[in-house]
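Below are the structure tokens for one structure; questions will follow.
What follows is chain A.
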Amino acid sequence: MNQASLECRHISLSYGTTPVLRDIDLRIEPGEFFALLGPSGSGKSTLLRLIAGFNQHQSGELLVDGQDISGVPPHLRNIGMVFQNYALWPHMTVWDNVAFGLVERRESRDAMRRKVGAVLDLVGLAQYARRRPAQLSGGQQQRVALARTIVIEPRLLLLDEPLSNLDKQLRVQMREELKNLQRKLGLTTVFVTHDQEEAMTTADRMAVLDKGILQQVGTAAGLYDYPHNRFVAGFVGTANLLEGEVTAVSADTLTFHARGLGPLALARPAEPPAIGPAALAFRPHQVSMRPRGEPGDGARVWLDGLVESAEFLGEFSRYRVRVGEVALTSDQPHYAGRGMFAPGAQVRLGLDPAQLRYLDR
Partner candidate 1 sequence: GTVTVITSFPKELTTAYQKAFEAANPGIKVEILNKNTTASVAYIRELPEGQRPDVMWASAPDAFEVLASYKLLQGAPEVVNRSAPEKIGNYPLNDPKGMYYGQALAGYGIEWNTRYLKAHKLPVPKEWSDLVRPEYFGHIAISSPSRSGTTQLTVETILQGEGWDKGWTQLLQIMGNAAAVTDRSFAVPDGVNNGQYGIGIVIDFLALAGKYSGYPVDFTYPSMTAVVPANIALIAGAKNADEAKKFMAYTMSVPGQQLLFDPKIGRLPILPYSMLKPPAGYPVPQDIAKRAKVQFNTELSGQRYPVVISLFDQMVTFRLKELQAATKAIHEAAAALKARPNARGGELLAQARSLAYTSLVGADNVKNPEFLELFRKSRRDVAVSKQLTGMEQMWSEKARANYERARQLAEEARGLAK
Partner candidate 2 sequence: MPATTLQTGARARSPRTLASPGPLIAFGLILAFLLCFLVLPVGTVIYTAFVTETGAPTLGHFGNFFGQLVFRESFFNSLWVALASTFFASVIAVPLAYLTVRFEFRGALLIQTLGVLPLIMPPFVGAVALQLIFGRSGSVNLLLDDWLGFTVPVMDGLVGVTFVESIHYFPFILLNLVAAMRNIDGAMEESALNLGARGLRLFRRVIFPLAMPGYLAGAALVFVKVFDDLGTPLVMGVSNMLAPQAYLRITSVGVDDPLGYVISVIMIGFSILALWLAARVMKGRDYATLQKGGNALQKRRLGRWESLLAYGWILLVLAVVLAPHAGILLMSFAKVWSFSVLPDAYTLEHYATVFSDAGGMIGNTLLYCLLAAGLDVVIGTAIAYLILRTRLPARQWLDWLASAALAIPGLVLAIGYLRLFKGVQLPGSDRLVVQTWVLIMLAYAVRRLPYALRSCMAALQQVHVSLEEAAQSLGASRLSTMRRVMVPLMAGGILAGFVTSFITAAVELSATLVLVSTESQAPMSLGIYLYMQSIAGRGPGAALGVLAVAVVGLGTYFSHRFVERSRAAVQPSSRA
């Protein structure tokens, strides 16, 4: 099997004087499926391009299987990359685009036919083999780009938003295939995505990048449940953030003075935060919501609020609720026929102390 580990050691890169990657330190294990998340312009593509050999870092080391590959030209790295802009060759048919890498590897005609056929089936484009890229839809082009890369079974697979132009169904299907393929071949895979669900379902671990700095690396649940800082909390999933100050920690309670909301007496968590400025983070779907009249249970901290807006999102409805001077978000599961809270409704929000996180950065 073709498993390779990847390690970035203190890698920095700038375009001209603009720093784009700063001191990236990252280890990806052999066979791991690793997701890279980050806002637009945070340097994700740059990092992938660097690994593939199209950008050169100004300092730091890039190791594959423990060997520094900084000087190795791209075509000898055997690192497959799917480009954000597809980069299909307009003068070749879909088939030829996909067969390209195999031709380079001097595969036999038969093997080639078999492999290309199989991968085209995989991405659902078998009947488009003779077309040229210009005759395909955007999503079809993206799939060709994907097929072209996975067919060569590289030792490291880099995917730059490989599924962004696909519909949800196809996306789910493709990512399952990708995952299967990855498992079967043990391909170490790094992929960039904006789709948090995608990252969470497919990735063994993931990293969040912002402004060229690695913010946090960990498993999906780790990042979701225990974000290191405000950025990660807000970026991975949706979070309500209450800015304020921890004013007192006692044996079993903790007092958090939320800005615009006043002091809250909360259960003391296992590892209580230090006294001082902090933010209280919790997820919208973990917020219970009741009409003002209904009684709440004692396990939660209840706050009175006013529904400002309501959105239907399919599986659930999302409410913006004004509590004191802050606006909190609350997601409630959707059931057809069951009414939603209307804007202007008086409600109570229940916070589960076990789900509250204190962030000091």
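The definition used in the following text is that a contact is a pair of C-beta atoms (placed from the backbone, for glycine too) under 8 Å apart; a residue touches a chain by one contact, two chains touch by 3 or more; residues count from 1.
The candidates were selected such that all candidates are chains of the complex that A comes from, given by their letters.
Computed from a predicted structure; not experimentally measured.
Touching chain A in this complex, out of the candidates 1 or 2, is candidate 2.
Residue ranges on chain A touching candidate 2, taken from their complex, read 49, 52-54, 56-59, 64-65, 67-81, 83, 85-92, 100-101, 103-105, 132-136, 138, 141, 145, 148-149, 152, 155, 158.
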